[in-house]
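With one protein chain withheld, the remaining protein chains of the complex are depicted in position.
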């Protein structure tokens, strides 16, 4: 089940990062920029998820103090 | 189950009305216009659903008469 | 179950070809162009699916030879 | 039929009510009414084309 | 709550990180933080409006 979740995330990230990074007509190979964009897109999306959880935790602690 | 349907509608409307009403970079608070747009968006979408059902009913009755 | 898959494809194609072919405000009837576009959209999407499967098969055979 | 109606509502609301205000205007209602008929027609064209292709 | 968080992450990443680079910049973090608060607020406005309509 954890594996199914990883699989489904990979599909979601591929779709999302394709739309963000591949704006022109597909070529015979990716440019260096396109490869970096896709890889950074995955990394920064994971950073974003962690950042959001941290913010929510901070707000929860401020409410409780 | 009815509660699950309400929940899922709220998620769908939030996503749809966010895309319609929040076009710029998020600010520290919503403008009056943005709040009204979100609230009107929900109301008019529900109006639209009722309007469509009414139209379909009218067409069905014309076919049967 | 095969029927459910056909139904779900028809919904998917209607949504996709509507977005591709109907760009203006809806009129009292479709233009000839719009009808042709919708019908060609379904046909070419099915062609695309077959084309992709053929390409994947070709690549698999090149790897195995 | 519920799925078709949900999809129609979504597509037509996006197209016909770009800036939701305090009520549906007459021109928005006209647009919605035509959009409903056209989406159903598109669904029929797609069905015919697809069924004839896979038959 | 998981579903709301997933949707918020998606919407805010698309809006606030148009060109992903090697780290989240300060301005991207500011945008994400505001976007989180605004998406939650939008969710509350939608909930209130919808619940009061169907009650």
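Letters A, B, C, D and E name the chains as they come in the text, with residue numbers starting at 1 for each one.
The criterion applied here is as follows: a contact is a pair of C-beta atoms (placed from the backbone, for glycine too) under 8 Å apart; a residue touches a chain by one contact, two chains touch by 3 or more.
Since we're looking at a predicted model, the values are computed, not measured.
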### Task
Indicate each shown chain that the hidden chain touches within the full complex.
A, C
### Task
Write the list of chain A residues that the hidden chain touches.
6, 9-11, 13-15, 17-18, 21-22, 25-28, 30, 35, 38-39, 42-43, 46
### Where the missing chain touches chain C, by residue
16, 20, 37, 40-41, 43-45, 47-49, 51-53, 55-56
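Definition applied: only the chains that are shown with their structure count from here on.
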### Message
The B-E interface: which of B-D, C-D or A-E repeats it, judged by over half of the contact pairs being the same residue numbers?
### Response
C-D
### Query
Measuring between mean CA coordinates, which chain is farthest from chain D?
A
### Query
In whole angstrom, what separates the CA-based centres of chain A and chain E?
15
### Query
Between chain A and chain B, what's the gap in Å when you average each chain's C-alpha atoms?
29
### Task
Would you mind listing the residues of chain D that make contact with two or more other chains?
12, 16
### Task
If every chain is a node and every touching pair an edge, decide which shape results: line, ring, star, complete or other.
line
### Query
Got a list of which chains touch which?
A-E, B-D, B-E, C-D
